[in-house]
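As you look at this complex, bear in mind that one protein chain is not there, while each of the others sits in place.
When the chains are written out, they are named A, B, C and D in that same order, and each has its own residue count from 1.
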Amino acid sequence: MIKCTFYMTPGGELIDQLDNEQVKDFLTKKDGLLWIDIEDVTDKDAELLSDVFRLHPLAVEDCISKDIHPPKIDDFEDYLFIIVHGINYHIESEVVETTELALFLGKNYVITSHDVPMRSVSSMLDRIRKDGRLMRSGADFLVHDLIDALVDNMMPTIDEMDERNDQLEDEALHEPKRETLMSIMQLKRSILALTRVILPQREIANRLSRGEYALISERTQMYYRNIYDHLVRIEMLTLGLRDMTESVLSTYLSSVSNRMNEVMKVLTLIATIFIPLTFIAGIYGMNFSNMPELGWRYGYLGILIVMAVIGISLAFYFRRKKWL
Amino acid sequence: MIKCTFYMTPGGELIDQLDNEQVKDFLTKKDGLLWIDIEDVTDKDAELLSDVFRLHPLAVEDCISKDIHPPKIDDFEDYLFIIVHGINYHIESEVVETTELALFLGKNYVITSHDVPMRSVSSMLDRIRKDGRLMRSGADFLVHDLIDALVDNMMPTIDEMDERNDQLEDEALHEPKRETLMSIMQLKRSILALTRVILPQREIANRLSRGEYALISERTQMYYRNIYDHLVRIEMLTLGLRDMTESVLSTYLSSVSNRMNEVMKVLTLIATIFIPLTFIAGIYGMNFSNMPELGWRYGYLGILIVMAVIGISLAFYFRRKKWL
Amino acid sequence: MIKCTFYMTPGGELIDQLDNEQVKDFLTKKDGLLWIDIEDVTDKDAELLSDVFRLHPLAVEDCISKDIHPPKIDDFEDYLFIIVHGINYHIESEVVETTELALFLGKNYVITSHDVPMRSVSSMLDRIRKDGRLMRSGADFLVHDLIDALVDNMMPTIDEMDERNDQLEDEALHEPKRETLMSIMQLKRSILALTRVILPQREIANRLSRGEYALISERTQMYYRNIYDHLVRIEMLTLGLRDMTESVLSTYLSSVSNRMNEVMKVLTLIATIFIPLTFIAGIYGMNFSNMPELGWRYGYLGILIVMAVIGISLAFYFRRKKWL
Amino acid sequence: MIKCTFYMTPGGELIDQLDNEQVKDFLTKKDGLLWIDIEDVTDKDAELLSDVFRLHPLAVEDCISKDIHPPKIDDFEDYLFIIVHGINYHIESEVVETTELALFLGKNYVITSHDVPMRSVSSMLDRIRKDGRLMRSGADFLVHDLIDALVDNMMPTIDEMDERNDQLEDEALHEPKRETLMSIMQLKRSILALTRVILPQREIANRLSRGEYALISERTQMYYRNIYDHLVRIEMLTLGLRDMTESVLSTYLSSVSNRMNEVMKVLTLIATIFIPLTFIAGIYGMNFSNMPELGWRYGYLGILIVMAVIGISLAFYFRRKKWL
Partner (left out) sequence: MIKCTFYMTPGGELIDQLDNEQVKDFLTKKDGLLWIDIEDVTDKDAELLSDVFRLHPLAVEDCISKDIHPPKIDDFEDYLFIIVHGINYHIESEVVETTELALFLGKNYVITSHDVPMRSVSSMLDRIRKDGRLMRSGADFLVHDLIDALVDNMMPTIDEMDERNDQLEDEALHEPKRETLMSIMQLKRSILALTRVILPQREIANRLSRGEYALISERTQMYYRNIYDHLVRIEMLTLGLRDMTESVLSTYLSSVSNRMNEVMKVLTLIATIFIPLTFIAGIYGMNFSNMPELGWRYGYLGILIVMAVIGISLAFYFRRKKWL
């Protein structure tokens, strides 16, 4: 289900062109501004995009297809076609999912399209419904607001990942289980996926802020620069997070091998103490006829004491060597 | 066996030049368009390419040789010589094989050449046979269609690799065998090989979309841009796949060592429990004359109980320590 | 708590604009120079920044927000907005903390803002209080002095990390404990975080020294170049430190496995020497009626000697093989 | 022993300058072309190079010194000084050796110099001796022919390394020995060395094909482009080979640890089965006076059966758990 929203800023000469039946139904007028909200985009709506708005068929296809497209920006002179990604972190399955937002930015209109509900878009629509003046700042600023909300929504995800990482470090240290390893590797993979989404996004923000596109006013560029700075910060945090996950993985591996070593060491020490003692017992279990010790009065007691002395000495020796 | 196909778009002044006997035989006229389809390229055909079409001998050599050439684009002003690779994933042998497609793109002709059957080329020929208008869009668009089909064919391969990876993860977790390791490493190698093919290809699509070549019309550039976007997406998926394979490899290694540790631990514990017991049995197997316990009525029963208590305590202790 | 300091160099036409009640209170006149020192920045102060100084609201927001911003430099033509980071190494927790210093550099004023006390800023203020001529060198030089002090403060941190690394190497070699590993990984993470802060900072110094900004006089550029050189040196030291930490990690891992091996080897050898001896004792513990050795006069003594010979030979053999 | 060869293409105004006694001796006239072949370059010959040909003393020094020089190209306006490397793979010692070819390319002369016999140079000389027209294509084409032959000679080496790698994989899988590891690491090192030689060489071919040098005619540039493509292909194969060697190394390591584990597991299982049985035998070897089982008629037989049942059950249990 693709959801498409059209925003028209004042002075839009497109309004006349949009004067057909289907569009009229969705039209809402408020404070001189217009927007259309299509819940489920049909092929007819797609035609509207290419015919009425004169958008390039390839961009429209990208916009309504359900495939995943990497973040990008295409300059069609009359309008920009931008794809940016938001992120959702499913804490239970530990998977980072990217949600795609396609944007057409024209001189005085914006079209957004996405196939999963996006908080940043819906809250923006709510704010516009309440206060139409928001759209007075121009189409380029509206796009800024949308992308900014999307990027702001990334921070909680990174915080959650950070917390999950701390949890996993704890688990790795105190009770390393098979599931801990799976979770660590899943988290690491999520962070790598995140990095790959943020990098091109940062590049898009950079290009939007550099005055490369005529559709972005000089005043707004500085605001895109702010988004860029925000993404640089998120990237830095993500890199830090990656290092932390690496280190949790090392902790897990060393923790597991440590436990194994601990067990083996204690067990081997027990065996080692009893083997010489068993040997001594074996000697006096031999059936030689001429074994004078066997007849001694305190022979048995003596050998028990000798065994105790040997056993305790070995244990002490091992402890002094810090083997126990 | 090299298969070569010639496509001539309308208004081609080359038609007159091609007016010789051998060419006539292969000539097919339909809807004012021409194409020649040579199943097995001979040296004579190669001469045709360099003499009639005035193609550079080095390009012709690259085109008909059976060696593997990395993807590249050469600008000969009158025509472009492009080499692109498709991929085939042999799921049974887990090897990614690249199939090479050499393309000459002239003002109003296209020549394709490949040595293994290619679905993208044959389906294009079928479509042209059914509807000659396809070639009306110009030679540059025809090349776009061919490369686009090639790139589209990559997606199923990546999906198959993804599935294979999931299979291997399962195997690594539940029954890690020597063959699993071999398969994981084979898959990893295939993905690396794939990455090395996609990167230069992406660069080719980028250059074709940037207006660098006069032979690519402005209208078509946007379509090459679409191929570029597609390849960026495939690259992103491939990088994700690489991370997943890395993580499957870690899973395998940890799974194998885990199993080994499990076995050793249980066995060592059994030995550790019985060694002190055997020592006690050894003591009462000694032949000292003065061992009062031996004469006690419940001596034997008592020692059996003592042994049971020691054995069970040890087992409990190990279980409490989570060693068992 | 954000602390903000304003410095005005002579000839500042801003003085008249600042002629309002609130500012007057903080105004101090000395040697014809002015500075205002606000301990706890309120929203009203922030308004002062954007209204009186005409600073961009986004920059003011970055300046007074408590979030962490990566080092950056923004050119607003009339003034530069610079964020640089100092580092603090908490030796007890082994965490590197970066402290952020935001700077506005105008033609004849400088505004600094930071939320933790910074030695470089406070010592600069002390020096200005003692000798107002310091500000005669111009605003660009004042900023240089502040950044220079910040960068100089990095060196002791790196030295401390270096020492900590040596300590850890010692620990890893002579008594590798779980805590040692934790510390090594913490140190490694700190160094990586440090690298990520130094790199953009170096880039900022480079741009300030290249004559990219009109506000930096040619004379001062060379001093920024000096900061750049300083940061290159710090980077080199940090990279060296990273290599050292890697190597300490290897030392730790090999030290731990070495100790484990040592223990297991000695224990296994003891067991191996006694197992054949116990077997011999077992033979003469059998109850066959026809065992002539049992009746021999020196049978018992003989077998004891045989056992001693076997045990000592095995020990010698193991020692000669360097297994003991 | 440095071997130097001079080739003069027709129209060479240098011929007059070369009119001295020593040169005359080596002069051979054939089909209007000249070449001089000096087996063992003396200091006098070196002087000839700098005095008669007016070559830069530094280039002459590089040319006649026996040190290894990385591939490079120096533009002296009147001539180019090129160093390229061929590769020799000594299959018995598994070492890749690079052989250096120094080339002076003037307007109508070429001078080659190398200190080990080179197949590409000698076969070129043979071909010139047979057919002088080869030199009619100009000096730039002659250099192309020489470098092309050198690069062509790389392919068999890579094939040999590929085969060696397959051999080592087999060995690693079926009988991993210490020597296998040594060979794998030697091969890996050779491949890394190869990569480092190919990269600058590719860059040289790229620069020669880009029209950067006036001495390379436009027609010949395309042929240098061909060498470039060839080197890109070799680079791709080398990278693939590197991945394969990595994977053989993993195979070896996992194969060795697998074998060790296999041995330890089987042995530990044997011990584990016999330890409880020995304990039972120990019990009935005790000398308590009141052990009723000892007097039972089928006591001995019974206990033997009990032991067999326990032993076989344990073996079955271990097999069911897939431990055996």
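What we mean here is this: a residue touches a chain if its C-beta (ideal position, glycine included) is under 8 Å from a C-beta of that chain, and two chains touch if they have at least 3 such contacts.
As the structure is a prediction and not an experimental result, all values here were calculated from the model.
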Among shown chains, those touching the left-out chain: C, D
Identified contact with the non-displayed chain, of C:42, C:93, C:122 or C:261: C:261
Residues belonging to chain D that touch the chain removed from view: 56, 58, 62, 67-70, 72, 74, 178, 181-182, 185, 188-189, 192-193, 196, 253, 260, 263-264, 267-268, 270-271, 274-275, 277-278, 281-282, 284-287, 291, 293-300, 303-304, 307
Residues from chain C at the interface with the omitted partner, ascending: 222-223, 225-226, 229, 232-233, 236, 239-240, 243-244, 247, 250-251, 254, 258, 261, 264-265, 268-269, 271-272, 275-276, 278-279, 282-283, 285-291, 321, 323
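By our rule, only the chains that are shown with their structure count from here on.
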Interchain contact steps from chain B to chain D (minimum; 1 if touching): 1
Homomeric contact chain A-chain B: same or different residue positions, threshold half: different
Superposition rotation for chain C onto chain D, Cα-based, multiple of 5°: 145
Centroid spacing, where centroids are CA-atom means, of chain A and chain B in whole angstrom: 26
Cα-centroid distance, chain A relative to chain D, in whole angstrom: 42
Touching two or more other chains - residue numbers and ranges from chain C: 285
Topology of the chain contact graph, where touching chains are joined (line, ring, star, complete, other): line
Pairwise chain contacts, counting only pairs that touch as defined: A-B, A-C, B-D
